[in-house]
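My structure is below; once you've seen it, I'll send some questions.
For this view, one protein chain was removed and the others were kept in their places.
Every chain is named by a letter (A and B) in the order it is written, and numbering of its residues begins at 1.
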Amino acid sequence: MALADRTTVRPPAAGPPPTGRRGPRLRRALAPYALISPTVLLLAVFLVVPVGSVVHYALQHHVVNEPYDDAFVGLGNFRAMLGDQRFWDSLAFSAKWVVAEVLLQLLLGLALALIVNETFVGRAMARALVFSPWAVSGVLTTSIWMLLYNPATGVFHYLSEIGVGNAGTSVLGNPDTVFGAAVVAELWRGVPFFAILILADLQSVPKELYEAASIDGAGRVRSFLHVTLPHLRDAIVLATLLRSVWEFNNVDLLYTLTNGGPAGATTSLPLYVAQLARKSYDFGYGSALTTAAFVILLFCSVLYLRLSKFGRQR
Amino acid sequence: MTGLQHAPLDRTAPVESPAVTTATAVLPPAAVRRGERGSRFLRLFLPLGLYLVFTVVPFYWMLLFALRPAGSTSLLPWPLTLEHFGTVWNDMGFRVYFQNSVWIALLTLLFVTFFALMGGYALARFEFRGRRLFMLALLCTQFVPGAMMLIPLFNIFQTLDLINSRWSLIIAESTFQLPLAMILMSGFVRNVPVELEESAMVDGCGRIRAFLAVVLPLLRPGIVAVGSFAFIGSWNNFLFALMFLNDPELQTVPVGLQTTIGENTVDFGALAAGGVVAAVPVVLVFAVVQKYLVQGMSAGAVKG
């Protein structure tokens, strides 16, 4: 996509190696294909075939434990989807979840990157610590936050002993707090992703730009707004896009932490699909929802890249 | 990330020249330092401290449950006990799971890094028919939710007679990680000035030798970044291991972690100790490589 075109590749052939040892032209033409062939093969067998199979199931009535009812239903599953309130609810939740997560991760990640980009004693240690949750899996994140949130084992129990709050507080059991609680757990693991990417990009801001800005009398805020942010723009666009897709598709945290509850308050679209597949064994309808999700994601991503004018020269 | 690198020089700094002189400029140096110190606290150490608390408390909570005796409600892991580690490591098979996870993650790292290098080099250095399409396909793979691929993938591995073999995990993980790894790697390759390679070739090296002698050493941060992503991703994978492996002697740490929560039991000590076993390798790997990650990802912009 855009990022491929932006950095114009200088083909090495631009100046053919002046030595006489140049291989036959055919060999050079085939070289890139040979280099990508293992990946193409892997993707074809282990990704394209399964995706095809999901699309195939999306057109079938296929409930695993009702094999006698299996039949081709065409777009029937998609029609059912339009009338399924749980689909719309879960889609709305997913949108809310992605926006909240990505926005907060971006803001906190940006702030964190700016902080650990400063020079101070213990910076290396601080960086290693604040970045470390990034390496922790979703399932383990859940285990940890379950321990923290559970009224029997968690922090609220101890907080109530020093007079803060109520010992029986169950943030995951209350529909008013469960969203925030799940968002915080995911932030814990998600902020470092943005912080690292932005920090990396911050370090590439040429010093001369800041010097120029400071000669022009720009303060900290101004040089942030006029030097740093424009420089970070493409990084931010790409990171938010990748992260949005990832947050949209990721089920393991919500599946294990809230299981979509209470009363469906935290059921995202992929989680709804997972429940359909794992508890209702409804693979046909689940596949249709997956296919729909894929199309929605693709559409939103293209729209986002267009609107953000990603990669265009200013 | 490729897209994160820039050609800074073709972007003229959009700095206006405001006629405002900022306050710092007129203050005497001592006051600057004092004011600076106070503002540094508010601007730097206070938020950093708060964020550190947010990061560290969950880890601490896990360590607390892992290290204190069952039934204790103390906020300090004292008296210290290693019994929960004994339980998970010896009785619940984490010793075997751990070895399996290490092997699977290392082999995934190897495959992903190697193929990403090959493909990344091709993408960065060759203009070929289908390149854009391939790139687009790589990006599109990111939209595919892994969880729904389970059953079709299972059927494929069944056909290949790879169910209940660690290869199924290594292959599936490599497949899902390669696209992004390759895009990343092509960015790193692109950051190595092509002139270096050309001049090596002028000196009589073939392309492969030029690559090995000139490009590869410069790619070290990139390789570390891509490799550690692959290692961590593979180490953390739960669903593939759960579905593709049956033998307990082949299972991995995340699946073992799941077995500490039974239908009838919940052993928080074992759960936390298992969590520590699951977290320590990746968090350590990460602590060591994070500085290369930061370097690696920004290196590109320096050279455009």
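The rule is short, and it goes like this: contacts are C-beta pairs under 8 Å (C-beta built on N, C-alpha and C of every residue); 3 or more make two chains touch, one makes a residue touch a chain.
The working rule: contacts and distances are computed from a predicted model.
Student: Out of "Ribosomal subunit interface protein", "Nitrite reductase (NAD(P)H) small subunit", "Sugar-binding protein" or "Tol-Pal system protein TolB", flag the one the UniProt entry gives for the chain missing from this complex.
Tutor: "Sugar-binding protein"
Student: Touching the hidden chain in the complete assembly: which of B:Ser101, B:Ser186 or B:Thr259 does that?
Tutor: B:Thr259
Student: In the complete complex, which positions of chain B touch the hidden chain?
Tutor: 87, 91-92, 103, 107, 150-151, 154-156, 158-167, 171, 242-243, 246-250, 258-268, 270
Student: On chain A, where is the contact patch with the chain that was removed from view?
Tutor: 41, 44-45, 49, 63-68, 150-153, 157, 160, 167-170, 172-175, 178, 258-264, 267, 275-282
Definition applied: only the chains that are shown with their structure count from here on.
Student: Within the complex, which stretch of chain A touches chain B?
Tutor: 1-7, 9-13, 15, 17-19, 21, 29, 31-33, 35-36, 38-40, 42-43, 45-47, 49-51, 53-54, 108, 111-112, 115-116, 118, 120, 124, 126-140, 143-145, 147-148, 153, 155, 158, 188, 196-197, 199-206, 208-209, 212-213, 216-219, 222-223, 226-227, 230-231, 234-235, 237-239, 242, 245-246, 249, 251-252, 270, 273-274, 277, 283, 286-287, 290, 293-294, 297-298, 301, 310-311, 313-314
Student: Report the residues of chain B in contact with chain A in the complex, numbered from low to high.
Tutor: 1-11, 13-22, 24-25, 40, 44-45, 47-48, 51-52, 54-59, 61-62, 65, 75, 115, 118-119, 121-128, 131-132, 134-137, 139-149, 151-153, 155-156, 171-172, 174-176, 178-180, 182-183, 187, 190, 194, 197-198, 201-202, 204, 206-207, 232, 235-239, 254, 257-258, 268, 271-272, 275, 278-279, 282-283, 285-287, 290-291, 293-302
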